[in-house]
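Dropping a structure here in structure tokens format, bear with me for questions.
Of the protein chains in this complex, one is absent; all others appear in place.
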Amino acid sequence: MGSLDFPALKKLFRNDRFAEFIGAEVVAGGGGMGKARLEIHTHHLNGLGIVQGGAVFTLADLAFAVACNSHGNKAVGLNASINWLRPGLTGVLQAEAREVSCTRRIATYEVLVTDDAGELLATFHGTAYRKDEQWDLN
Amino acid sequence: MGSLDFPALKKLFRNDRFAEFIGAEVVAGGGGMGKARLEIHTHHLNGLGIVQGGAVFTLADLAFAVACNSHGNKAVGLNASINWLRPGLTGVLQAEAREVSCTRRIATYEVLVTDDAGELLATFHGTAYRKDEQWDLN
Amino acid sequence: MGSLDFPALKKLFRNDRFAEFIGAEVVAGGGGMGKARLEIHTHHLNGLGIVQGGAVFTLADLAFAVACNSHGNKAVGLNASINWLRPGLTGVLQAEAREVSCTRRIATYEVLVTDDAGELLATFHGTAYRKDEQWDLN
Partner (left out) sequence: MGSLDFPALKKLFRNDRFAEFIGAEVVAGGGGMGKARLEIHTHHLNGLGIVQGGAVFTLADLAFAVACNSHGNKAVGLNASINWLRPGLTGVLQAEAREVSCTRRIATYEVLVTDDAGELLATFHGTAYRKDEQWDLN
């Protein structure tokens, strides 16, 4: 039944138990855009004392999932790539996804992950397949 | 001081708190190879009831990290890509990394993620930068 | 009307003018597989005197295109990535594509590019979208 606004997306992603488990939170979404945040705790770190690459990826992937589901169609990730540019250390990480292209079946997104100082920590690019099936949130 | 065998790699990755937090475990490693496993629990699932894409990535990334650090040099991931081929549902996921190429500075790896039935769920390709600095595990 | 065998694929790719222009040639194909070759000439080199990265990519992409169209459906590339591992210098380069996964809409392929000595020069991974429309070669 058409696009999902932020409250609808927030409700939808409340069921993402892995995101919840690691502490990643949806903070904005709609119109092909999605934002998520992760407050860094010691359980997000790797053996070098920096945020683990998989934690950064999962945060970016959440923003991507919000963005690609925001048009109302169920969307699944086909593939994604990440470039780790700088280590995440402390504070809160933000991931912001924007739509690069969207056709009937295929949509692509760029996600930027930044820290509290606004430094770019990682870039992520994801491609989603859009099903005909619509989300029904009632 | 040269290559790390499996006990040394296991000891090294005991400090990866994010891997431990999500329940991913190193089960083999050495000579450019790495294996990790993840027993699926409900907290690994997304809103569709399948293993979340970030959880699959994190498992693959752990196998990659073991493989690229197995030569003894400290290695950091530059970038990685993942193709999600089939959903993970139940049981135990396995990720196995093998070395595709290794020069003095740059090494590349392929990781295959499979389920209990041996079905291929995801392919992952990672590129690492190898520092001169060696791991000192004493 | 179903799968394409090698003669049919060879006929189909005779119309790929860019492949022909650079001298890349389809040498095998069928059942999700594709092979292409490129004899290196000076016009394939870059300023460093090695085979240009785009020439290596184009060769791999041709093998990918053969493989993903071999089931008879028209297939279009969505995305691809390449890792350049070693420089190509002289002789003939071979690219061999194998199918990693194939669903109704999406298929993924790995392509290995090797030289005369069998050395691996590049790895390529491509994802294709499969249309319902079938090739009609009559």
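By written order: A, B and C. Residues from 1 in each chain.
Keep this in mind: a residue touches a chain if its C-beta (ideal position, glycine included) is under 8 Å from a C-beta of that chain, and two chains touch if they have at least 3 such contacts.
Just so we're clear, the structure is a prediction, and the values are computed from it rather than from any experiment.
Hidden from this view is one chain, which touches subunit B at 78-79, 81, 105-106, 108, 127, 129. Contact between subunit A and the absent chain runs through residues 81, 83, 85-86, 100-101, 108, 110, 120, 123, 125, 127. Residue positions on subunit C in contact with the hidden chain: 12-22, 42-47, 51-55, 57-59, 61-62, 65, 76-84, in rising order.
The rule is simple: only the chains that are shown with their structure count from here on.
Superposing subunit A on subunit B by their CA atoms means rotating through 180 degrees, a value rounded to the nearest 5.
Look at the contact of subunit A with subunit C and you find the same residues on each copy: over half of the numbers used there are shared. Centroids of subunit B and subunit C (each the mean of its C-alpha atoms) stand 29 Å apart. Measuring from the averaged C-alpha position of subunit A to that of subunit B gives a distance of 21 Å.
Between the CA-based centres of subunit A and subunit C the separation comes to 33 Å, rounded to the whole angstrom.
Among all residues of subunit B, those that touch two or more other chains are 81, 83.
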